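Only a single protein chain was left out; the remaining protein chains are all shown in position.
Which chain is which? They are A and B, in the order written, and residues in each are numbered from 1.
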Amino acid sequence: MVVTKDDTMEIRVSDHVVLVRQAVRKWSIELGFSLVDQTKMITAASELARNTLDYGKGGTVRLERVEEGMKKGLRLTFEDQGPGIPDLEKALTDGYTTGRGMGMGLSGSKRLVNEFDIATKVGEGTRVTITRWK
Amino acid sequence: MERIPILKMGDFLIVTIQVDMHDRLVTTLQDDLTSMISSHGSHGVLIDISSLDMVDSFIGRMIGNIAGMSRVLDAETVVVGMRPAVAITLVELGLSLDGVRTALDVEKGMILLRASTRRRLTEEDEDGRDEG
Partner (left out) sequence: MSKNGQGLLEVLKGQESDLLADWIKEQSGVAPRRGASIRESEVRDQCKEFLGLFQSAIRDGGADDIQGPRWGGVRELLSNLSRTRGLQGFSPSETASFVFSLKKPLFTRLGRAHAKDAEGLAEATWSANQLLDSLGLYTTEVHQKAREEVISRQQQEMLELSTPVVKLWEGILALPMIGTLDSARTQVVMESLLQRIVETGSNIAIIDITGVPTVDTLTAQHLLKTVTAARLMGAECIISGIRPQIAQTIVHLGVDLGDVTTKASLADAFAIALERTGRGVRKVRAGS
């Protein structure tokens, strides 16, 4: 996989979630995503950015435009140094929530993208990587 | 502070969301709407989301909450103008907003609200009570 463009954004306050959404929208349009794909990616980014803020106590997101053979896509990596997720399996279950959402954050955003990867360690933080191909 | 304006039109309250909503704005809207329903004694709330290009679980929950709270306060909520891409994404996300009434546009939403308040009026008339 080749990264052809990248950028990193802070997620510290709730306004940053809006900025992340706007950046993801811009990048998705540049990549020529269909309207539905754009919306899915923006929504997934919004869910995960809010997770980073609420549960991870703030962090960063890295945006990358990736290419693999003929495929082009957008990869987002959300990273925080928060408390981590003690029970990952439970957190990935529909309807499970400890916060302000509807418990659809992790499990829902997984369904909105093509690739989903999560690494978490209690006391050290969480990293979620999602990719959507055009 | 930034706020989403709420218009009062007769018996109904109308909200048109036209900005990219950050979380505080969502919470404020919820507070403002419930207090206005109660102070005006409104019987219907119409939320136009045709300008929103995404609805995540947070905004989804806000919509569900508003509908639930309005119901308790004796008002009907109709959400209008959800875009196809937004609807597809919401379904994929796992939200179906059960219990929230929907319509294609503001006009059809108003018809729906009028029909439901009319029905309520007739029922109340039959009960021999007056609307005041």
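Everything that follows uses one rule, which is that a contact is a pair of C-beta atoms (placed from the backbone, for glycine too) under 8 Å apart; a residue touches a chain by one contact, two chains touch by 3 or more.
The model shown is predicted, which means the values in this text are computed figures rather than measured ones.
Note that the undisplayed chain, when the full complex is considered, contacts A, B.
Across B:Leu25, B:Met54 or B:Val80, the residue that sits in touch with the chain not pictured is B:Val80. The omitted chain makes contact with just one of the residues B:Met62, B:Ala75, B:Leu97 or B:Leu113: B:Leu97.
Touch with the hidden chain on the side of chain A covers residues 36, 70.
Touching the omitted chain from chain B are residues 79-84, 87-88, 90-92, 96-97, 102-105, 108-109.
In this section, only the chains that are shown with their structure count from here on.
In terms of their C-alpha centroids, the spacing between chain A and chain B amounts to 29 Å.
If you check the complex, the residues on chain A that touch chain B are 14-15, 17-18, 21-22, 25, 35-36, 38-40, 42-43, 46-47, 50, 94, 100-105, 107-109, 111-112.
Taken in their complex, chain B has these residues touching chain A: 20-24, 53-58, 60-61, 64, 83-86, 88-89, 92-95.
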